[in-house]
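A single protein chain has been omitted from the complex, and every remaining protein chain is retained in its original position.
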Amino acid sequence: MRLFLYLLPRLAAMIVTLLGVSILVFLSLRMIPGGYADILLGPFVTPAAREAISQRYGLDQPMALQYLRWLGALLQGDFGVSMVTRQPVIDEFIRRAPVTLELALIALGLALSVGLPLGVWSGIRQGGRRGVDMARLVGALGASVPDFVLGSVLIFVFSVWSLWFRVGGYVPFGQDPVGNLQTMLLPALTLSLFGIALVLRTTRDAVLRVMTEGYITAAVARGERPRDIVRLHILRNAAIPVVTVVTTYFGFLLGGAVVVEVLFSVPGFGLYIFNGLLNRDYAIVQAGVLLAATAFVAINMLADFLYAVIDPRVGASE
Amino acid sequence: MSDIAKASGVVVSYRTSRGALRALDGADLAVRAGETLAVVGESGSGKSTLGMAMGRVLPAEAEHEAGRIEVDGTDVFAAGAETLRALRRDKLGFVFQNPMTALDPTMRVGRQVARAMPGRPGDGEIAAQLTRAELPDPARVMRAYPHELSGGMAQRVVIAIAIARSPRLLIADEPTASLDASIREKVMATLRRLRDESGASLLVLSHDLRLMARHADRVAVMYGGRVVEIGPSAQVLEHPAHPYTRALLAAASGSEQPGERLEPIAGTPPTLMGRCEACSFAPRCAFSRDKCSKVRPEPRKVAGREVICHFAEEVLESSKEAPQ
């Protein structure tokens, strides 16, 4: 019941956010020089096709009505047609979803498995002053080396000395698991560095903050084992800000890590959208932005749910 | 009577951006077995630091510079991590000023109590433990999270946790300060009753003189990081031999509400950056002479108590003339 009452207004807010997102995308695409019919069909269309599109989206009608029609089409899964392939762009996004998802999951896994322990360790100051400094350096480095710089360096290193990894030449996991990992690990590693830094810094700050709380002093005064204090009292209380950044990071990864996918030629969302832009195939850009924002908002909803599970106080007063 | 805990000449400083601030400037305090000892003083007098130092539960920026504290035969500043942990777990029990922050907000109350108890207690034993701290409806409290309890109930949970392993010394730091005035007396009475039943010692740090007068066997008054007067409550509170005690009492008798914050005396408490080479109360003292600002007073026995004042006899005499 608490959960329901807490999530309901958030669900409403999420729908409002998505509507806002769609209005912004709608308006910005109307501002593209050339008009909306060109966006959907490209410049080389027959007048008949132009007429058909104009009919379908009511391009001669008032903006508000056009928006509603457009939104109606979206809700039925009509995100427009690629002018290059003449196929609905949504099909291509669905086909590419596993690639982006795999990349995102590997990067997230790396970020969590390195960032969390390092963050907790430096937060409880078990490593002493030197350890804290080192964790801070890793955090600062990871947050500061842009993915395309790290990616370029990795490409340089591994195209000179191959060392098992491969640059480019994606193969699906189902076809060749090892070959898939050979090509996916480098881009995932590139993406994960920022995540490692993000998780590390957030975890460290959250742990430091929890360490100042009275219940930690109380646990020490009760003579609890340090290991138990970390496991039972610190981790859970420090989890909320970590959940926030991890979900935000995951949303960012799903939204297509454009630069890394372009750099490593990984055929996911980001590369598709980027190529769409280069080809002036704006239906792809439109659909990509909408899908990414939707995924992001949905993941934030998941985060809201996790907050309530982690902290019994969340939603208690609402 | 033997001492369960004994602090002698303890010096503790806090590292701050302005330098090392001395919270304890050679504090002496002996807690006898089975007594209720109240430590009173303004905030900043060092009483919290002394109380927390009994279990070495000090913040990271606190530094022990000199002196020793022995609790049940263990030198707490020399003890290794495991010895210290065992001491805190088995011999000491802490009750904190704000029960809401002393309980983990994400863990059910029952589990927090169970973790403090020896072995793996069942629900019945946990409920019994809560009942010992006079909590009504223990079954409901066990399932609750701390934020679902009132301040008074939460403090009783903290007390139940503190006494879970029958400690020899119970240290309560302003246990009633954050509670409603109406339940302060009751919570204090619970602490007293538990002490009486268990034969443990109770060290209460408080600024509430009236409450302490009713409950404590002995009273220690702290000022400037030292215990300036210690003795049986009746004697100390009726005929103080230290001018600071006298001033505190004068202020307390003037206030209408019990437990109001003490800000009675003109001037501010001292901020010590190093050892005080005079009487730290001299600048605010009505009895102050030349000697007070030149010679550091040492503890003396005067009329059944220990006092740190060059002119204790004179103060005592004037206290008897005009009883508080």
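For the reader, a short list of remarks on this structure follows.
As written, the chains take the letters A and B, and residue 1 is the first residue of each chain.
To be clear about the criterion, a residue touches a chain if its C-beta (ideal position, glycine included) is under 8 Å from a C-beta of that chain, and two chains touch if they have at least 3 such contacts.
Everything below uses one rule, namely that contacts and distances are computed from a predicted model.
Of the names listed as "ATP synthase subunit a", "Ion-translocating oxidoreductase complex subunit E", "Protein translocase subunit SecD" or "Peptide ABC transporter permease", the one that matches the UniProt record for the absent chain is "Peptide ABC transporter permease".
Touching the chain that is not shown, out of A:L200, A:V289 or A:A303: A:V289 (per the contact rule at the top). Seen across the whole complex, the unshown chain contacts subunit A at 13, 16-18, 20-21, 24-25, 28-29, 31-32, 123-125, 133, 136-137, 140-141, 143-149, 152-153, 155-156, 159-160, 205, 208-209, 211-212, 216-217, 220, 226, 229-230, 251-252, 255-256, 258-259, 262, 270, 273-274, 277, 280, 282, 285, 288-289, 292-293, 296-297, 300.
By definition in this document, only the chains that are shown with their structure count from here on.
Put simply, subunit B touches subunit A in their complex at residues 52, 55, 57, 60, 84-90, 92, 94, 96, 98, 101-107, 115-116, 145, 147-148, 158, 161.
Every residue of subunit A that touches subunit B in the complex is listed here, in rising order: 125, 213-215, 217-225, 228, 232-233, 236-237, 310-313, 316.
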